[in-house]
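Below you will find the structure I want to go over with you.
One chain of protein is taken out of this complex; the other chains stay put.
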Amino acid sequence: MIPETLVLARGVSAGDDWVTVDARNVHDALARLKEDGYRLLTFLTCVDHLADSSGEWPARYEVVYQLRNLETREQIRLRAFIDGDPPHIDSVSDLFPPANWEERETYDMFGVIFDNHPDLTRILMPDDWVGYPLRRDYPVGGEPVEFSEEHERWQTAPDKA
Amino acid sequence: MGKNILTTTLGKVVGWGRGNSVWPAQFGLACCAIEMIATATAGVDIGRFGSEAFRASPRQSDLMIVSGRVSQKMAPILRTIYDQMPEPKWVISMGACASTGGIFNNYALLQGVDKIVPVDVYIPGCPPRPEDLLNALMILQERIKAQGILPQQ
Partner (left out) sequence: MLDSYVPVLIFVLIILGLIGALVTLSFVLGPAKPYRRKLLPYESGIIPDTPAMRRLSVRFYLTAMLFIIFDVEAVFFYPWAVLLRQLKWFGLIEMGVFIGILAIALAHIWRKGGLDWE
């Protein structure tokens, strides 16, 4: 398990145990968990708390790692809060190979730079895309849609419907 | 006068031949592709309309059925495949996402494939039934038969 000195907070959310660690200790904590048997990285993602003005979050970006122990069938969630423009955190792709692409996806969508990542490039959006789409201050995009209810002339006549 | 009769008869024959042997290119992108595959199955048989062979290469196909969402990353590839089809070629935009972007009105998807290729027939639906695709194919066949020797692109 993670040494208590690294743990900043604990909790249970909808049946899932979570643990908050400092962003600089993420690599060590995950290495310890991997030694203890949590060998499967289920997912790695990020949450942008820009829109939440309640003040309960220590930083804007929260990187979340979900680990699973295949023998005991237990799961644990690791959270690390980071800030910055762009925010930096250590890459765990040397511990868990699937993290390679998941970190690329997190970089593509949120702009989080993973230090020591072998190849941090865009994976979902085109290579020359500007901006990080899943951030809260990124516009949804698309084009304005005109609905027929708002236009008198477009209403279908009752006998033709 | 004689030449006109010859060209119109020849045009009708050519149009009949072209219309009854439209070979689509395999261009299933998303969920509408499943309905396109279903159209090729025995219950709804698209083969009886002449489209028995869904060609894997655009070089051997006449028709591109854009079935599914077209993302920004896929758009140049779609345009290149359309360019690599030899004339005469037609495009059917199958489903709401290919026609207008569908329910995904956002940054990631092209809001309608007619922004990059000229479309002949649009099929609304999410996804449209296989019979809808056959209906669109029949409309396209009438259009092809009316075009004659030189199709106006």
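Some observations on this one:
By written order: A and B. Residues from 1 in each chain.
Basically, contacts are C-beta pairs under 8 Å (C-beta built on N, C-alpha and C of every residue); 3 or more make two chains touch, one makes a residue touch a chain.
Computed from a prediction, not measured in an experiment: that's the story for all the values here.
Shown chains touched by the missing chain in the whole complex: B. Of B:20, B:41 or B:84, it is B:84 that touches the chain left out of the display.
When the full complex is taken into account, the listed residue touching the unshown chain is B:149, out of B:40, B:108 or B:149.
Within the full complex, the residue among B:14, B:33 or B:66 touching the omitted chain is B:14.
Remark: the residues of subunit B touching the chain excluded from display are 14, 57-59, 76-78, 80-81, 83-84, 86-88, 149-151.
One rule holds for everything that comes next: only the chains that are shown with their structure count from here on.
Of all residues in subunit A, only 124-126, 129, 133, 138-143, 145 touch subunit B in the complex they form. By the touch rule above, subunit B contacts subunit A in their complex via residues 72-73, 101, 104-108, 111.
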